[in-house]
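A single protein chain has been removed from this complex, and every other one stays in its place.
Each chain carries a letter (A and B) given by its place in the written order, and its residues are counted from 1.
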Amino acid sequence: MESGRIPAASAGPRKPPWMRRKTRGDVVFDVCNAAFLVLFALSVVYPFWTTIVTSLSTEKEATEMGLRIWIRDWTLNSYRFALSGYGNVGRAYLNSIFRTAVGTVLAVIVTILGAFPLSKRDLPGRNAVTVFILITMFFSGGLIPSYLLIRSLGLIDSRWALILPSLAAGFHIIIMRNFFMTVDKACEESAFMDGANYLQILLRIIVPLSKPVIATVALWVAVGHWNAWFDALIYINSEKKLVLQLLLRRLIQEMTLLSDPMNSFMASENTRIPSEGVKSAIVILTIGPIVALYPFLQKYFIKGVFMGSLKG
Amino acid sequence: MIGGRRGASAHAGGGEAVVVIDDMRRRDLRRRLNKYWMLYIFLAVPVVLLALFHYVPLYGIQIAFKDYRIGVGIWGSQWNNFQHFKDFFGTPYFGRIMRNTLLISFQRLLFGFPAPIILALLLNEVGSIHFKRVVQTISYLPHFMSWVVLAAILTEVLSPQRGIVAYFYTLLGKQPPNLLMEAALFQPLLILTGIWQGVGWGTVVYLAAISSIDLELYESASIDGAGRLQRAVYITIPALYPMITILFILQTGGILNAGFDQIFNLYNPIVYEVSDIIDTYVYRVGLIDRRYDFSTAVGLFKNVFGVLLLLLTNAVVKRFSENGIW
Partner (left out) sequence: MSRKTVPLLLLLLAAALPLGVWAKGKAEKDNGAAEKPIEVSYMIRIKSGEDTTWFLQEVEKATGVRIKPNGIDANDREKVATMLATGDLPDVVVQQDNYQLYKDGLTRAISRAAIEKNMPGLTGRLNRDYPSGWLTFRIQGKQDEYVAVTGISESSFANLWYVELRQDWAEKVGLGVPNFDAKKVPMDRWGRAYYVEENMSLEWFEKLLFAFRDKDPDGNGKNDTIPLGANKLFAHSWTTLLGAFGVGQGYNLMENGKLTEWNVSNGYKEFLKLVQRWYKAGLVDREFANLDVTPAWQKIEKHIVGAFAGVNVDYADTEATKSRPPNSFLNDEDVKAGAKAVVIPPLVGPGGKQGGPIYSTLPIGVYGWAVSKKVDDAKLARILSMIDWMRAGSNETWVSSLYGQENVHFKWQGEAWKSAALPVDQKDIPAGNTKIGDFGSVYPVYRTQDRFQFIYPEWNNRFKDYILHGNGRKYEIVPYRLDLMNETKLTDVRKKYGATMDTIRDEFMFKAMTGALDIDKEWDGYVAEWLKNGGQESLNESAKAPLYDELRKGIVKY
C-alpha cells in the first residue's frame, strides 16, 4: 500500500495519523462516496423541501404542478390559517411537549431498569423474563380491553393515560440490553469488588458508557410520543388536553368534511377550503419541532474525533 | 448456564457426583441471587408495567374466536368455531395475499435490511464531521412524512405527463410508461421507495453502535497495515453484530407486515395482483363491515406466524454466534 501523504482536506480537529494516511484508491472512494451521499441527500430532501415551499406559497402557486423548488409568491397565510381558531394550537403544542418530555424521560429510565439486569447472562430467571417481554411485543389484546383498563384505572381524560402504557416497551428493552452486553465487564466487576452496589454501578459506569444507545432509545420514544394521536383520540375527551397531532388531524378531517357536498353549506364566504398550502403547513408544523430537536441528540450518534473510549 | 440447568448429565453410577453437582448448582444459584438482589428490584418496574398494560388486556384476544357483539361484550360473545379463520383462509384471494405479503417482506429483508448498515458505514467513512452530520440529519426526513404525503409526491414524480421520469423518456423519444400501473415494476418500486424512506432513520442505531467502538482498535489495525475496507470489514462490522442480529431476528417476527401505509397509498386495482397484501385486503373488508373480531383473528394469525418464524431465525442465528434473543 502506498503511503502517499495527502493532507486531510476537511476542517475540524486534527485527525490521528491513521486517519490521515490516504492512498489513491482511498481518494477515489472518498469522491464517489461523497457524490453518492450528496445525490442521496438531495433525493431525500426533495419532498421535505417541496412541502416547505408549498406551505409558504400562495394558493395559485400551491397548485402548480411539477418541480417546486423556489418560492415566487410567498405568504404566511397557510400557517396563519392552520394556527387560527380551530382550537388552541399553542395549548396543544404544550400538551405534546409535556407528554413527549415526561414520557421520554420516564420511559428511558424504565428501559434502563429493565435492560441492565437482563444484560447479565447468569441472572436467574433471565430467559423467563425475556419470553415474558417478547410476548408483549407480538400479542396484544386490542383496543377495547385497553380502553376498559384505562377506564378502570381512572385515567380516562388524564394526560397520564398517554404516558404510562408505553413506559415499558419490549423492543427498546431488548435493544438496550444487547448494547449493555457489549460493555466491558472488567470495569464493573472491579467496582463491585470495591463494594459498590448495582445502583451506583449503573449510574456511574454503565450509563455514561451507553450514551449512544440511550440517546437512540430516547429518540425513538420521543418521536413516538410526538407523532402519537390515536391514544389521545381514544382516551382524551376534554379539548384542553388535546395533543398537537390530534388537533391537526382534526383540522384535515374537517377540511375533508367541508368538501362533502352534503356539508357545503357549512362553509362560509370567507373560508376557502384550505388546500395544499395549509396541508403542507400542517405537515411542517408537526414535523418541525422533532426535526429541530434531532441535531442536539446527534452528537451521541456521530463519532467525532474524540480520543479514546472511556475506560473504567 | 442461565437459570440453573437442572438435570445435569447423570452418568450412570455417578450418583454421588450428581448430588455434589446439584448441590453446587444450588449454592451457585443462591450466590447469584444474593449478588443480584438489587437487579430484581430494578427489573420489577418494567415487569409490573408490562404486566399491567399488556397482559391484563390480553383477554381481548379471545374475540378472534368469537362473534363479537357489543351488547354482551367480549366475555359474553359466542364462540364461533374458528369461523373467522375459515373466512380468512377461505377467501379466493388468500393465496395471492399471502404470496404478495411474503414476497414483499422477503425482498424488504433482503435489500432493505442491509441498506441502513451500508449507509452507516459509508457515512462513517466521511472525513468531514459537518458533512456527515448534515447528510445524516437530512437522510431521516422522509421517515417523518406520512405516506399520504409521500405517495402524492411520488405520483407526481412518476406521472407519465408531468413527472421527471417522463421527461427523461421523452428526451429519448419514447412514450413514457405509466409506471405505477405496471405490475412487473410495482414491487421493485415499493421496495426501492421503502428503502429510500427508511434508510436514513435506520442508520441511527448503527451509528450509535459504531460511535462506541474503541478508536484504538482502528489505530492498531492501521499500523498493522489494514486498509479502509479491511478496517470496516474486520472492526466496524463485527462491532455491529449484536445490533444486526437482534434487529434481523426481530424483523422476521414482523414478516407478515409488509408495509400497509405505503402500499395502501400507492396501489390501485390494476396492480392488485402483485400488491394486495393481507393488511390491504383486511382493510377493504373493514370498509364494508367494521368487523373488529375478524381483524383481531387475522392479526393473531400474523403474530403467531411471525413468532414462529422469529424463533426459527433465532435458533439458526444462535448456531453461528452467541447473539440472539436469549
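Just so it is clear, a residue touches a chain if its C-beta (ideal position, glycine included) is under 8 Å from a C-beta of that chain, and two chains touch if they have at least 3 such contacts.
Note that this is a predicted model, so its numbers are computed, not measured.
> Of the chains you can see, which ones touch the chain that is left out?
Result for the missing chain's touching partners among shown chains: A, B.
> Touching the hidden chain in the complete assembly: which of B:L50, B:I138 or B:L180 does that?
Looking across B:L50, B:I138 or B:L180, the contact with the absent chain belongs to B:L180.
> Of A:I71, A:I234 or A:L297, which residue touches the hidden chain?
If we include the chain that is not displayed, A:I234 is the one touching it.
> Which of these, B:S139, B:S159, B:T236 or B:N323, touches the one chain of the complex that we don't see?
Missing-chain contact among the listed residues: B:S159.
> Kindly state which of the options B:R26, B:H130 or B:R284 is in contact with the chain not pictured.
Reading the full complex, the residue touching the unseen chain is B:R284.
> Identify the residues of chain A touching the omitted chain, counting contacts across the whole complex.
Interface residues of chain A facing the absent chain: 63-65, 84-88, 143-144, 147-148, 151, 230, 233-234, 237-240, 242, 253-254, 257-259, 261-273, 275-276.
> Write the list of chain B residues that the hidden chain touches.
69-73, 87, 91-93, 152, 155-156, 159-161, 178, 180-181, 266, 268-270, 272-273, 276, 281, 284-285, 287-292
The definition used in the following text is that only the chains that are shown with their structure count from here on.
> Give, as an integer number of Å, the spacing between the C-alpha centres of chain B and chain A.
Measuring from centre to centre gives 18 Å for this pair.
> Going by the contact rule at the top, pick out the chain A residues touching chain B in the complex.
1, 8-12, 15-16, 18-19, 21, 23, 25-26, 29-30, 33-34, 36-38, 40-41, 43-48, 50-51, 65-67, 110-111, 113-114, 116-118, 120-134, 136-146, 148-149, 164-168, 170-171, 173-175, 178-179, 181-182, 197-199, 202, 209-210, 212-213, 215-216, 219, 223, 227, 283, 287, 290-291, 294-295, 298, 300-305, 307-309
> Spell out the part of chain B that touches chain A in their complex, as residue ranges.
That would be residues 1-4, 29, 32-33, 36, 38-40, 42-43, 45-47, 49-50, 52-61, 63, 74, 119, 122-142, 144-145, 149-150, 153, 156, 162, 164, 196, 200, 204-205, 207-216, 218-219, 222-223, 225, 227-228, 239, 242-243, 246-247, 250, 253, 292, 296, 299-300, 303, 306-307, 310, 323, 325-326 of chain B.
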